[in-house]
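All protein chains of the complex are present and in place, except for one that has been dropped.
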Amino acid sequence: MAKMNMLQAINNALDTAMAADERVLCFGEDVGGFGGVFRATSHLQQKYGKTRCFNTPLVEQGIIGFANGLAAQGSIPVAEIQFADYIFPAFDQIVNESAKFRYRSGNLFNVGGLTIRAPYGGGISGGHYHSQSPEAYFAHTPGLKVVVPRNPHQAKGLLLGAIRDPNPVLFFEPKRLYRASTGDVPESDYELPLGEAEIIKEGDDITVLGWGAQMEVIERAVELAEKESISCEVIDLRTILPWDAQTVIDSVLKTGRLVVTHEAPLTGGFAGEIAATIQDRCFLYLESPIARVTGLDTPFPLTLEKEYLPDHLKIFEAIKANIEF
Amino acid sequence: MAKMNMLQAINNALDTAMAADERVLCFGEDVGGFGGVFRATSHLQQKYGKTRCFNTPLVEQGIIGFANGLAAQGSIPVAEIQFADYIFPAFDQIVNESAKFRYRSGNLFNVGGLTIRAPYGGGISGGHYHSQSPEAYFAHTPGLKVVVPRNPHQAKGLLLGAIRDPNPVLFFEPKRLYRASTGDVPESDYELPLGEAEIIKEGDDITVLGWGAQMEVIERAVELAEKESISCEVIDLRTILPWDAQTVIDSVLKTGRLVVTHEAPLTGGFAGEIAATIQDRCFLYLESPIARVTGLDTPFPLTLEKEYLPDHLKIFEAIKANIEF
Amino acid sequence: MTTTRSEVVYTPTFTDGDEFRLPTFKLLQQDGTLYDGAETPDLDRDKALRIYRAMVFTRVLDERMLAAQRQGRLSFYMQCTGEEAAVIGSTAALDDADMIMAQYREQGALAYRGFTTDEFMNQLFGNEQDYGKGRQMPIHYGSAKLHYMTISSPLATQIPQATGYAYGQKLAGKGHCTITYFGEGAASEGDFHAALNMAAVHKVPVIFFCRNNGYAISTPAIEQFAADGVAPRAFGYKMQVIRVDGNDILAVHEATKAARRMAVEDNCPVLIEAMTYRLAAHSSSDDPSGYRSKKEEEAWREKDPILRMQRWLLDRQWWNEDDEKALQESLRREVLETMKRAEKRPPPALETLVSDVYDEVTPALAEQFEHLKMHIRKYPEAYPKSAGQAKGGA
Partner (left out) sequence: MTTTRSEVVYTPTFTDGDEFRLPTFKLLQQDGTLYDGAETPDLDRDKALRIYRAMVFTRVLDERMLAAQRQGRLSFYMQCTGEEAAVIGSTAALDDADMIMAQYREQGALAYRGFTTDEFMNQLFGNEQDYGKGRQMPIHYGSAKLHYMTISSPLATQIPQATGYAYGQKLAGKGHCTITYFGEGAASEGDFHAALNMAAVHKVPVIFFCRNNGYAISTPAIEQFAADGVAPRAFGYKMQVIRVDGNDILAVHEATKAARRMAVEDNCPVLIEAMTYRLAAHSSSDDPSGYRSKKEEEAWREKDPILRMQRWLLDRQWWNEDDEKALQESLRREVLETMKRAEKRPPPALETLVSDVYDEVTPALAEQFEHLKMHIRKYPEAYPKSAGQAKGGA
């Protein structure tokens, strides 16, 4: 065990993956000698050489197109998009290509080796274009997996799981947590499973569900709720696609109540999918409407970011309103 | 009044808009002399000249980038994307640029004049890449409007409404209906309102909601249901973003039941947003879970398209199951 | 550091590069003889006949399948007619294990590599033997064993993929390269720019083969770009480039052979622009009379690449009229008979609807599938293709 912050855990996961399999390659804008603008790929070029860790030209559609080709060839590309806000030029390569590669070829070819890493989320005074949470755009795309870790330990295990998963995976990293705190991370090679939610804390009165940086916010909200004797069950979804509905269903069958939170805007966000599924599967057990605590239906703001974000107070209020319904 | 099929109605709307305002321009791949691969822009170049109706090079990100610039300048671009499946290379220009142009500039600049037309949907043996329904990808993007017409009359009125709306509008045309049938369409200039759903048929037992080509499928399903004495209220959402929740809420408060249908895959589809909102707003009035009848969570298939599609029988079964719940 | 090493001038001097003209490489005249000054290329009889047979096969396949489409037996078709030399001449210059990442009009490459008529037909009819499991429209072929990537409709996406694929080949160190084909229209996509630039920067063994056939559906090349073809773009990437007469089988073959050598030996990406013409409609859904003249078409029909090669073969006495007749007849018969068998094969199994989305069917999708089967069992007559297969649990 070592103490690592999330960036160190990610760097360590990449190092572990590259050491274990020489087909693993890391690349993206400023990823090479410099080690990435957040330094997630620090020292990898020095250690594994310029052919396995390198800068690309500044063209996201090219980075992912190139990565798709590499994965089809049998390499294991881990491509970095500098900010999740800049993933959209690669949207076609991801949604029309990566996601459909295996299906359209009848499994003659696949890009299962592909992993795309991108820092996402707000709370860092980043405004419109350094704050977005685009997971829902990808969650409507069968063929992709979408994973979001909540802390250093999860980050390493899930990233190793993502790199070795035989399907294309988008790995969104909560950049607000990159250096926020450290945690125990095994130095050994370990994987955490994709497609499985994790019950962080058991409780009886209400289920509170989120992923990534929201887990820390949920924790604070739940502290407030527990002070008012509301017993919360807390779930980290971890994989957004394909998501672990069963764990959530089982929890809501028990608690009868659900609050889901994410930073992305409300309309079309992934909380909608969850609410739609859970109202269907737990209809007779629900004691109150499923609540969504999310960003506003606006672009991501700057000066008023605090007001925009689904913070612990908003989640706490939603929990209370839900209980009092 | 004239009899027109949907393509003729769209062509007529474009002609009407170009005649009324010389700032209106139509362009896209093969849109010029040839009039588009579906001929939606037939005769417009002959009538309004090559500067106002023209072919572009084959580059969707360029078409929309160009259109954004034109709209910012004060022109009224109507850009065609040849198939909705090919809109993804322009995703960044739409989601990061068109949608945020006004907000990010504090309303100094806007691209409100922009309209993007694209044929969408299945049922034409088009397979993966000539069948997709991408409305949900855009519905998660505040700043955009997303409109889908169901018949020739609606197509003309909504398209004129879209072109003149002071916000960027995506106009998805159900290509399966392009030449499927004709309907009465006024030759005069008229607009139908954006952001308003339409109750097509009143009923008491259940609300059935859809848009575009699904409306015809719903109609057939409802016929079957009514034979079994189930009284259906049928709603055409028409505008997907910003959507008219109130009309749906009012209907469900009355019927207590809701079935939503679209061709796109289930997970992350717009039916999820609707179900999430309606379970929240109509919680105490719902007599059964909101049902979603959609495409499967797979890429769009070819040979087994019939099996994939949410046809009238699947909708009918969902209505029955909902009533029997 | 900036990279420029340019001279200095003291008056503002603009240029659009028009003075730098790229020549066109040609060897074979339409009458089947070499141009004066052209050397006889190094192409042996066996290979020449392998190429020629693939060209004729492609032409016959295209004619028959367009007819089948017109008869309503096939939903869609795309012909390679007029571009056989460009496609097959280049593929023939490669190692058979080099990767091909094509656009959609390159069935000739597959024919050359030995894709069987049956394999073509199974894809075209999307039957249970289609490698693609009936999931894509006709002409979206793919073959792992022939190193031919399954076709994808979105244009130009395969071009940066080819750069990536070839980068992997370079690392693998087995001396293989990738060729990617695309039209002059697709070369307008952003993916083209990304692909060529990345290949040049990372020194990747990839050949970018542009079929400049004059049109992208109805859009003529002059409305696609202002430059003299696609080739001058190579200068912007500092990439080796050659322009070749795309209807000249010998020139295309020689050029690609040289390009392959540069790619594989020096990790040097190359752009080849083959000047040719799409003699047929864009696809079976298209009617070119709306956007170009018969006269223009006729002028290009005079430059038929197959006839040109045939004359060269006849000239060398590697081929004669009887050979030609026998080949034509046997191919026609084979195509027709194979088609008849293929169109009778049943559609892919119902479960192909949900397999291959991921490496394994996810629980949620399995549930959707069970639900679908139940539904089909309820309405078997509404789903004739699959009613027989919807029985029982998963």
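In this document, chain identifiers A, B and C correspond to the written order of the chains, with residue numbering beginning at 1 in each.
Going forward, contacts are C-beta pairs under 8 Å (C-beta built on N, C-alpha and C of every residue); 3 or more make two chains touch, one makes a residue touch a chain.
For clarity, every value in this text was computed on a predicted model and none was experimentally measured.
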Neighbouring shown chains of the undisplayed chain, as defined at the top: A, B, C
Residue, one of C:Met275, C:Ile306 or C:Ala342, that touches the chain absent here: C:Met275
From B:Gln93, B:Asn151 or B:Thr261, residue that would touch the chain that is not displayed: B:Gln93
Contacts of chain A with the absent chain, listed as residue ranges: 29-30, 32-34, 37, 54-55, 57-62, 85-86, 88-89, 125-130, 266-267, 296-299, 301-304, 306-308, 311, 313-314, 317
Touching residues (missing chain, whole complex) on chain C: 1-18, 20-27, 35, 37-39, 184, 188-194, 197, 200-201, 212-214, 220-230, 232-244, 251, 254-255, 258-259, 262, 270, 275, 277, 296
Where the missing chain touches chain B, by residue: 25, 51, 54, 56-57, 59, 61-62, 64-75, 77, 89, 92-93, 96-97, 100, 102-110, 112, 142-143, 145, 166-167, 195, 242, 245-246
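Quick note on the criterion: only the chains that are shown with their structure count from here on.
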Chain located farthest away, centre of chain A as origin (C-alpha): C
Chain centre separation (chain B, chain C; CA means) in Å: 35
Rounded Å distance, chain A centre to chain B centre (Cα mean): 30
Junction residues of chain B, two or more chains touched: 61, 85, 88-89, 128-129, 267, 296-299
Junction residues of chain C, two or more chains touched: 135-136, 140, 152, 154, 190-191, 352, 357, 362, 364-365
